[in-house]
Structures are given as structure tokens and as C-alpha cells.
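With one protein chain removed, the remaining protein chains of the complex are shown where they sit.
And then subunit A:
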Amino acid sequence: MKKASVKEVVGRLTADPEISRNIVHHEMVKGKAASYAPFPERLHSSIVKALDKRGIQQLYSHQREAFDLATAHNSITAVTPTASGKSLCYHLPVLQSILEDDSSRALYLFPTKALAQDQLADLHSLIEASEETILSYTYDGDTAPGLRTKVRKSGHIVLTNPDMLHSGILPHHTKWVSLFENLKYIIIDELHTYKGVFGSHVAHVLRRLKRICNYYGSNPVFICTSATIANPKELAEALTNSPMQLITNNGAPSGVKHFIFYNPPVVHKTFGIRRSAILEVRDIASFLYREGIQTIIFAKSRVRVEMLVTYMKELTKKKLFDTTIMGYRGGYLPSERRVIEKRLRDGDIKTVVSTNALELGIDIGQLQACIMTGYPGNIASAFQQAGRAGRRQDDALIIYVAQSMALDQYIIQNPDYLLGQTPEEARIHPDNMLILMDHLKCASFELPFTMTEMYGEFEVQELLAYLESEGILVKTSDKWHWMTDRFPASEISLRSASQENVVIIDKSIPKGTVVIGEMDRYSAMTLLHEEAIYIHQGKQYQVELLDWEEKKAYVREVDVDYYTDANLAVELKVMSEDEIYTLGEAEVAYGDIAVLAIPTIFKKIRFDSHDNIGSGPISLPAEELHTTSTWYSFNTPGGWKESDLTDALTGAAYAIQSFIPLFVRCDRSDIHVVPQVKAVHTEKPTIFIYDSYPGGIGLSEKIFTRWSELLKMAAQHVKGCRCENGCPVCIGAQEEGIRVKQDVLSLLRALNGGQNDVV
């Protein structure tokens, strides 16, 4: 059978009436030719030889620009879509520096251990082709003890992750003298993943790294590579506290991209429920499989990946040993993954179903089509996923299949939002006092601060004095010395902001209990209460026991079709009002608040349909959280009763909450929206939005200036929703016979200054 081209398949797809009537939007994005630049003259002959063996005789323009800037000692950030040869942006200057001076060292940072191990293979093959002796190693928890000394002393290139740098390298810097004395380059790959709390922590780890480098007399250049986000330069500068040059002129070629927006048909008009996206994806993917188009399907959870794989394998069940359809997700063995990656590159696998595990820079070559099961949560991820399709100059097909959720439906109604090339900002907030203080302790442990020293951009002498008063530091004639038997790095996890974390212990195998993660205690109240479904790397676990005293949650792996959502009874107290402005007749403020939270009950909610299928009580003590918040307070519109306002405000808050990820790049759980009919502080109806992490991570600060936009978007969406009386897509599921939706709409209309064009 002759294989169809993507173009032909797009034609057939749009001609099929069963499919085409659900296609809401079809758009073609033009391709572009490659832009090349010759090898730099100074490029070492061994590197030229290695590139030649890979069939590379010239560079893409961005690779050349990266080389020129980095070798002239400029820190750079290169924005590179999937498969544009981004690793050469840093390999070339690094290898050049080592070939020019054998004592040179480089440190590569990847967000996860797996990615570092992946990239090592790529680097090895390049070095091997150069026929030079350059030693490169990964350094992480898996590194054999016997090898560690060798890595420290003689590894030219060390590949690691921020967590290892934080607790395994920096506190032991005296063992890494030859690295820190000769460090020429620090590579930060996948820059865009360093956002939110994690990014804020990593920003401090890098400040500590720079401080140690300075102590040993090196001044390394940073090379960052990032997927497309709105603010790569700003993020890189905030993360590294160094000025950056931005490289955006991507020279890699791309073909025509066909974007198809597909909305499953409505099956239940009253509740606005649509046919399951999974089933639609199965049908479309089966069509592409039969047409011989190599396809990647993204699904949001492990369960859905496995469901889709099972459905899809129906196509091949009559063939023996057919493995042209495969799943790929966290939880597979590394060796298993390597095989799948290779077979994808070789084209043996026709269809792969993956979680976002394949979003990151794992080399699987380029496929022809990509199907997204639902909106991945932010534009940058959507771009990454879409970027998996498209072989050089060939056409690529990207199909977005919407689920019934608010964000998904918004995207399908507003394709320009996704295609408009305005990905979100990735924000970090190194100013968070708790995070700052944690790392100030680590930095003090690593090297005593002098009486005049700054820490990164921060003046910290008063904070050091505070640590002295707490008995952690001792002040001598010229320095602040660490003086306790604690090892601060082990008490601080980069993946969370509060200090006392709940450890999550998997006891699925009675004799082989393992710690699989940890969570700050504030989040733990709503996510790790007993009977909660905790999802970890796509696996579902049920919490069997939460030992709040010992801060341990015992979980067991389960396979269920629901998740849990806990209700928090929340009291808010404004501690300081830092900024304020008026918006029409309303007031918008920003400041610090104290949140007293008591979890009350939890609900079990079925995936996809979002039906409430059960509930139970939670008995945990109240927790206090100090964080940053923005709040919007307004006068009760004329003619409103307080009881009506309560329901309407709750519905409006629900709608607002679901849109926040469109404004700031964060997970739904990073931020909370709390409506109050009469807030203590303002004595008016008020909507509070606050960061879920102690000290705040800059999310509410960002929303502070964008309330009017947020309210407008919420109003438009609620109005545009096809349900009659409110549904999980817009204002949350409502009891039968109550017409809250009208109230929410008129409230939102009032909040938008009564503009009729809005609602």
C-alpha cells in the first residue's frame, strides 16, 4: 500500500462528514526554509570531524550565533522549538573550551535525572565521533560510589539536576575543587521548566553555585535553552541573576502545519456534556493509523494513556507480535523507554500514546501527526507537543481534541488563543522570604558570609543577624559562621516551599515500602487526607493513613476512574495592604494575608464527566498559611439579597479560578480563589486570590494588574457555555432547578461595569 501524504490525509479527514462536522476550525501555518551559517573558523578540527560524521557541514544560524556569543564570554538564552538542534548550541562551545584547554570544566543541569541520562548518550556519541578523550558523566543518586571520586576529580563535563546540585554537590564543594576552579560553562537545559516554587528554589541554588565559583576564582558563562515562552530572557536573568543575550532567530526549517480544532459532539444538552474525548481520539487515531501516518497522541494521565493504548491495539490484535502501537509514560523502565525511543526514530512504531513525558527533550525524531487529548494546561506545553509533529520540510498535522472542561472549551472557541503565538510567561519569585531564608542557611553552611557580603542581589546582613539570634550562626570578628550540627540542604526540598513536608510512602508492596515523594503540609491537607487519590507520575495512589504528627502519608497504588477534591473552610486575615487602585467602582488591592484553613469534606469526582460520585469527612487540625494575595472588593449591586449574592459569587469564583492558568503559568492547585460576601477587611463583597505556597510565589502579584481582563474573560465564557443552569464547564455543577447561572451572569455583568457587549 502506498503511504498517503499528510496533505492527502488532511483532505480525506475534512471530507469525511462524520468527522468534519465536529471540526470547529482548520488553519494552515506556513513553513519556512532553513537558515544556515558556516562553521566558525576557530571551531576545533576534531569537532568539525565529529559533525561531519553526523552529516553536518554547516550550522543553523542560531547555533552559530550561540557559539559566537558564548565563546566571547556572553551568557545566552536560546529559544529553540523541539528538534531544532538545540543541544549543539551548548555542546559546541563546551567541547571547544575543553579542546583548547584540557583543564576546562562544564556543568550541565537538566530538570530531571532521566533527562540527564538521556543527554549523556547523545553527548557520548558526539565525543566518540570526535575521537578525543573528553570525560563526561552523570552525577546523581544512581552514580556508583566508586565512580564518584573520578567524576569529581576528572570529569570534564558533569551532567546533573538541581536537586543533586543543591544537596549533593554545593554543600560538599571542597570535594569538587577542580570543577569549581575551572568551570567555564553552566548549561541550563529546558529553562522553561524552572517556574513557580521549583524555579524560585533553583534560582537560589544557582546563586549559591555562583558564590562558590567566585570563591574558587571562576566566572562561568551560562547557556540556557528554552521552549517558546513569553519571557525567556527575563526568566533566565531572574534565574541566574546574570545579564543574558537572547537568541531567537531559529534557523531550523519547518514545513506546513495543519491545525485542526475538534470538538466532540454534545450528548447531554442540559448538562452540556460532550462525548468522551478519549473515544474521539481513538477514532481519529485509528483513521491515521490505517492511513499509515506516524502519530503521537498526548493524554494527560497514565490511566488515559493505557486506556488509549488498549483501544488502539484492537487494530492490531489479529497480527502476531505486532508492536506498531505503543504507550510511553513515567513508570516504564529506562531500558524499555530507550527501546521505544529508538523504534520511534526508526519508524517501526506507527502510533505512540504518551503522557507529557515526551514533551521534554527526549530524542524520538519527528513524527507526522500529533493529537492532543485536551488542552495540556498551557500554551508552551501545547507548542512542545505540537512540535513533535513535522519532519523538516514535510507537512505536519496537529489535531486538538477538546474535553468538556472549561479551559478546553475556551480554547476550542478561541483558536487564536492557541495559534496567536503568545505563550504564557514563566515566572519565578526568588524574593519569597521562606525560600530565600532556606537557601541563605545553605549558603552560610557552604561558606561563611563576611560582614559586608551580599547574597545574589540581596542585602542579607540583617537576615544573618536574625539567624544568629536563632542560634544557627555565630558572629566572629569578620564572619558569620555556621554553628549547629544540622545539614540544612537535607531539610529543604526544591520541589516545595514550606519546610516541614509530609513524606509520601508507597506501601503497595508490603516488604518493599518506598518513599515516592513529599508535599508541603498546607497542600497535604487537601491532597493527602485519608482516602484521597494522589497522582504521582501518572500513577494513582490512594492514601490509606495520614499520620499528621509524624508527617507521613501511607499510600497504596490503585486504579480508579475518579479523583478527589477537598473542601477547605478558609478564614482570611489581611496583614498588610501594599498597593491599591480603583477599577470602576471597585477596589483592587495587593498585600500579605494570613489564611487559616480547615479541611472539611472531600468529594470523589469521576474523570471526564466530573460527576460527584461520593464524599467523606476530613479530620485534620487547622493550618495557618502566610502568603501574598490580591483582592477585588465591590459594592453590592442594587437589588441583590445577600443569599443570592453568596451563590452567584461562588459561581463567579469558580469561573475565575478555571481561567487563572491562562494568565499565569501555573497549575490549578498553585492558586486559590475565595469569595466572601462581607470580608472583614473591606466590609464589602470581596474575591480573594492567593498563592497556595507560604510566602507567595508571585502569582497573585501578576493577577493584581489584570483583574478587568480576568473578569471579562470569565463573563464571556459563562455566557458562551451551552448549558442551561450551570455545569462543571462554567460555574460548577448546580443542583437541579436552581437558576444560579443567570445570577452569576448578571453579577459578572455588573462587575464589568454593566457593559452589554461583554455579556
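The rule is simple: contacts are C-beta pairs under 8 Å (C-beta built on N, C-alpha and C of every residue); 3 or more make two chains touch, one makes a residue touch a chain; residues count from 1.
As a working rule, contacts and distances are computed from a predicted model.
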Name the absent chain as its UniProt record does, using one of the following: "Branched chain amino acid ABC transporter substrate-binding protein", "Glucose/mannose transport system permease protein", "Ribonuclease H-like domain-containing protein" or "Succinate dehydrogenase / fumarate reductase iron-sulfur subunit". "Ribonuclease H-like domain-containing protein"
Thinking of the whole complex, not just what is shown, which of A:41, A:462 or A:683 touches the missing chain? A:462
Check each of A:251, A:651, A:695 or A:726 against the chain that is not shown and name the one that touches it. A:695
Touch as defined at the start, partner being the missing chain; which of A:26, A:275, A:342 or A:479 qualifies? A:479
Identify the residue among A:11, A:38, A:217 or A:420 that touches the chain left out of the display. A:217
Of A:61, A:242 or A:708, the residue touching the omitted chain is A:242
Residues of subunit A (touch criterion as defined above) contacting the omitted chain: 171-175, 177, 210, 214-215, 217-219, 237, 241-243, 431, 433-434, 436-437, 444-448, 454, 456-460, 462-463, 466, 471, 474, 476-479, 481-489, 498-499, 575, 592, 594, 624-626, 694-695
